[in-house]
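Missing here: one protein chain of the complex. Every other protein chain is in place.
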Amino acid sequence: MTGQPRHAERGVRRGPRELIFEMGSPESRCVEPPALDVPEVDLAEALGGAVREEPVALPRVTEVQIARHYAHLASMNFGVDSGSYPLGSCTMKYNPRVNEDAARLEGFAGLHPYQPLESVQGALEMMAGLAEALAEVSGLPGVTLQPAAGAHGELTALMCIRAYHAERGAVRSRVLIPDTAHGTNPATVAMCGYDVTTVRSDAAGGVDVVALREALDADVAAVMLTNPNTLGLFDENILEVTRLVHAAGALAYCDGANLNAVMGISRPGGIGFDALHINLHKTFSTPHGGGGPGAGPVCVSAELAPYLPGPIPVRVPDGTFRFENPARSIGRVRSFYGNVGVLVRAYAYVRALGGAGLREVSEQAVLSANYLKERLRTHYDLPYDKTCMHEFVLSGSRQKREYGVRTLDIAKRLLDFGFHPPTVYFPLIVEEALMIEPTETESLAELDRFVDAMVAIAEEAAAEPEVPKGAPYTTPVRRLDEAGAARNPDLRYRPEV
Amino acid sequence: MTGQPRHAERGVRRGPRELIFEMGSPESRCVEPPALDVPEVDLAEALGGAVREEPVALPRVTEVQIARHYAHLASMNFGVDSGSYPLGSCTMKYNPRVNEDAARLEGFAGLHPYQPLESVQGALEMMAGLAEALAEVSGLPGVTLQPAAGAHGELTALMCIRAYHAERGAVRSRVLIPDTAHGTNPATVAMCGYDVTTVRSDAAGGVDVVALREALDADVAAVMLTNPNTLGLFDENILEVTRLVHAAGALAYCDGANLNAVMGISRPGGIGFDALHINLHKTFSTPHGGGGPGAGPVCVSAELAPYLPGPIPVRVPDGTFRFENPARSIGRVRSFYGNVGVLVRAYAYVRALGGAGLREVSEQAVLSANYLKERLRTHYDLPYDKTCMHEFVLSGSRQKREYGVRTLDIAKRLLDFGFHPPTVYFPLIVEEALMIEPTETESLAELDRFVDAMVAIAEEAAAEPEVPKGAPYTTPVRRLDEAGAARNPDLRYRPEV
Amino acid sequence: MRHISVTCEQREAMLRAVGCESVEELFADIPRDARFDRELAIEGGLAEMELVAHVRGLAGANTPAGGMVSFAGAGCYDHYVPAIVDHVLRKPEFFTAYTPYQPEVSQGTLQAMYEYQSMMALLTGMDVSNASLYDGATALVEAAMMAVRITRRRQVVCAGTVHPEWQSTLLTYAAAGNFDVAFVPSRGGAVAFDSEDVTSVLREGATAALLVSSPNVLGNVEDVQRAASLAHETGALLVVAANPLLLAVMASPGDQGADIVVGEGQPLGNAMSFGGPGFGFFACREEYLRHVPGRLVGRTVDMDGNPAFVLTLSTREQHIRREKATSNICSNQALCALAAAVYLSAVGRDGLAATARACIAKAHYLREALLATGRFRAPWDSAFAHEFGLIYDGDVTAMRDALFAQGFLAGVPLSMLGPLDRTGIDPGVADSIVLFAVTEKRSRAEIDEFAARVAAL
Partner (left out) sequence: MRHISVTCEQREAMLRAVGCESVEELFADIPRDARFDRELAIEGGLAEMELVAHVRGLAGANTPAGGMVSFAGAGCYDHYVPAIVDHVLRKPEFFTAYTPYQPEVSQGTLQAMYEYQSMMALLTGMDVSNASLYDGATALVEAAMMAVRITRRRQVVCAGTVHPEWQSTLLTYAAAGNFDVAFVPSRGGAVAFDSEDVTSVLREGATAALLVSSPNVLGNVEDVQRAASLAHETGALLVVAANPLLLAVMASPGDQGADIVVGEGQPLGNAMSFGGPGFGFFACREEYLRHVPGRLVGRTVDMDGNPAFVLTLSTREQHIRREKATSNICSNQALCALAAAVYLSAVGRDGLAATARACIAKAHYLREALLATGRFRAPWDSAFAHEFGLIYDGDVTAMRDALFAQGFLAGVPLSMLGPLDRTGIDPGVADSIVLFAVTEKRSRAEIDEFAARVAAL
């Protein structure tokens, strides 16, 4: 941009432009239904009078306007295809395109949920096959594919645990979670009618066994742990932890958001967990879609399996498939059978990789994280200095203390370098946290480029702190007035009347 | 970009990055064929010794690297979806997405050209239907869908004309073309073994009838005209012109690149043309693909039809379809049947619009061009001041003369305003030409925005001529060293050995 | 390995850089007994070409309703999805992005969601809409729980004509103990709001919300206005579950007095996909804004004063408020909501209404045609939109199988939806009821042909 005259930007349209409502004109059309070939009905009569008087003020645009609008919007977005996305806890791995094609096959996308069973055998086979694979990865035999996301899976599992205790006549009111837990964990606990008790972490970043022992009593229904945890550490005391939980008559729940570290290496079911949710939109490569849809299947022990929500696709001895409702099912947690389009993608991923491939995924994810950790450790504080799993947490506290450059500034500055920032300010127990998860799909060259950017920013923070503090500079918009947004919420366009 | 510190751009990667060859590493893989399930063969033996010694130094990359590479490349490109593209003579209208889907249907995309005829009836019906529609639009009954592009169509038609004369024992060696002709016209004439005689245009922008009369003699095989011509004008003397041509025993060929102006309004076959090519990638909305593939069907009179290249899909009275070779066919002009995938898109477009819709397309294309012309006429010179068809030609000579701002500068400056520039320096008879074709798919708001940009640039040219002269400023790269590119051609990557 | 960009050689170098001899060492912190000691027994390792053949095989083992003459609805509808929708959804900048937590590089998702919220607010007649929930069933539950939080009351009253699967979902959540549910049976295909049925359960000071679906699961229109006054009289909120496509022509629940409007968004530009993913929509009155579950996108400005969009009011959400959050939802169904926004732009103001009118007219036409066959009887005479129930005098399954073999999906037997005991429909009759839904995809010729096949059974 050197030598650029002052007026170079005149006329240039950057950042958000019009809303789709502000385009088009009364007659613009994109697609319309064919001409009506049956008699019109009198709507007021047909609907018993419940008719709308004024047309809904939706946009009126042509296809070219739609195509350009979303082309422009897309150009302002950053996805995995735009560059490295080391967003800790989110496992932003590459989304293979063949999976996208698979989910769009008419034989899946065109299925109605209430078709005759004989006409959906391929779908049930796919679902059963995925469930079997997830059971094998988790070491937990009971699987429901219904939950629409991780948090939904957490709730589903906790409800099963509640039903399990209830059936045993146990009135337990508390669920323990560590202080490193993701926000969905306590929120789920509350939604499931339990009280949250927080257990602190020990110096090694694991659950503090002493604190756990103290908190565990006959009122505890379950302990929810993320393992590897949100510090990216495999809890060294995990066997002891689950043993204690069971000893107290409680069940051990594993938040499987971090499963990408341990596939084929350690199975939640093998280390004492009774239930687990899996984020297919993390470990199993289904795309995040700008926020969803994902899928959060739940895997449970044989004891908990009867409580799972139905219907569950099962393989019948004669080689066909059908839906079954578990004997003591908690009931449904949503309509129909789950986010099937997401399940297809995950299924394709499983069949592409197989057991050996999944283990390689975890190995590389862990190696790449450790590589970044080693290369960045001198430039940023490393609160937990040990071998990490698929992610690790740095702290920007040195930069904040010495140069007034906060983790937020570092994150925003990374945007200028073409990287999506890590997860920031989480887990809560690390000051100025930067949680970095490269995933196995990043090349060494990209990892090195990320290191270079992080080092450059650390140097900038020391030499020219105002640069990161003012960042980003090159994005479609710059830092936003978030406080203003919350103070005077403008949540929708209002058409003029 | 106000207040942006000097180092804001540090680290930012703009413009071309690595070549795909420079990524990846020896083991990277995207897709591989399945393991071989038949015995290996000894290649040297199988191929009679003609085996390659060294592997071809193709890239070795993973899918994520490919996805990101092309995402980045795409982000440096401007297409119709990026904004207005008033590139005269190119008819950059919107490419409807449903046509893209149609061409990808396995029932078309999966067809082998030598399948049994009974298994391709739908494809032949589509092709015959398209040919019928083109015959109706052109008023010329014989149609070949084989030519791959406009220039290929020109050549095909001229070859038919050559065969027509040859069969009549006429030795004719010249083809007349006006001085406004597109470069493909003279190039085609030469490729077809004829000599070019250029006929000047008259003051009204049409063929100079006096000059034409002088040039026409028994040695003239054909006259190639573009009508409406490349000035965007419908030749007012067209009936006289074609009459004169025929009177001289020559045939009249119409370059149909500008058909978008006259569908349902005037038919080439109805005004004395014997042959016409149609650019489906212009008038019939098939995408340009960054240069191709297009399709250049040729429509001819009943007299010329027997010379068309075969095979031609025809509707048999029993309702089935088959291929036929015209009686005195010139032979093939390519392999197989044409760019069928492109034909599917054009067919879908025809069926979406129908006869009435195609006329509306032309009406709006002409109205939009006239609208722009009227709004821009005071800001730029308008060499031919009359009602235009779907495009018109401005001249930047005032800006050049008075401010030293050339048409090239105006074009480059338009890039900063988010518009693709018009066609420039063509037709050759207009000094500093700007040939503007909005097409019917642009909204009034976009047309007005284009006017605003053109006016702003005219004002800039007067007030701050160095601004347009240094443009563009905001594109992925700025003006290129084109002379250097031609002087020291670097046309390929050379792997290190 | 596929999708792993690091090569063996580089792996060695990386191991050296982290001071390990082998990959095994990286897992040294995992206690020996916590290790998995064999290979995962999961079939795979298919080359992409084999994978495509395999999944095509599975897809081919299904007979999708989308390719048949289908009259199946019951919560999932076979509408035409314009081509542009999937072309937008395939843009990697949209589908490979995470939740727009970094607004500077997420304006695409954010603006699209703001526009989505605007459209849903317009359709529902509500002040605000969130950026989507999982599905219609969970959206209904979230609405109930929000009403419980707002009113600080424990009881929700649900119409028995709400989709049985949604009822089941509501009960599952209620079992966690945060609220109770009472059901109101239907009479003649809809709730009789002025009857004892309702007044006996709606309790002043105790009922947090009245939940009504209109059209209800039987396709019939409920008296939402009456429901609103009844609910409001007792200080309860009225939650209406609506079909968003039909809202183009149906009175907006907002105008009829609803406080919260929810529903399943699948009819708007989403494939049926065996029932998911679709999305739940959730809209409400402004006064309840800070109780809303899920994400909200707001319009603001950036530091240069340029307009910009951002996730806002996130103090409601789990990542900030944790156990005090308005819901535990984190990932939602953003891409499906995006599909809805593109769909609504593509069909537009007039197209959506025309589509809704076509569905309704065709449903009424089909009903007449089926009654004329003499094989079906009307269980009630209620106002309905694009779906209706008829009693089949014979073996429903045999009828459906026979027609399926002829390329027709003959609706959905009511009994497939789950237990019907709370609907209030006579159990003897309920099992013979078939629900028929008609979308704009069905031509008159197809309907006539279907009726002829029914008559010929």
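General remarks:
Chains here go by letter, A, B and C, matching the order in which they are written, and residues are numbered from 1 within each.
FYI, a contact is a pair of C-beta atoms (placed from the backbone, for glycine too) under 8 Å apart; a residue touches a chain by one contact, two chains touch by 3 or more.
Computed from a predicted structure; not experimentally measured.
Across the complete structure, the visible chains that the omitted chain touches are A, B, C.
Among the residues B:Leu47, B:Ala247, B:Ala327 or B:Ala462, only B:Leu47 touches the chain that is left out of the figure.
Shown as candidates are B:Met263, B:Leu276, B:Val298 or B:Val430; the residue that touches the absent chain is B:Met263.
The omitted chain makes contact with chain A at the following residues, 2-3, 24-35, 61-65, 67, 71, 96-98, 100-101. The missing chain lies against chain C, touching residues 48-49, 52, 80, 82-83, 87, 90, 92, 440-441.
Assume only the chains that are shown with their structure count from here on.
When every chain is reduced to the mean of its CA atoms, the largest separation from chain A belongs to B.
One simple way to say how far apart two chains are is to compare their mean CA positions; for chain A and chain C this gives 20 Å. Counting partner chains per residue, chain B has residues 3, 24-25, 28, 62-65, 67, 71, 96-97 touching two or more of them. Contact of a single residue of chain C with at least two other chains is seen at positions 1-5, 7, 10, 46, 48, 82, 84, 87, 92-93, 304.
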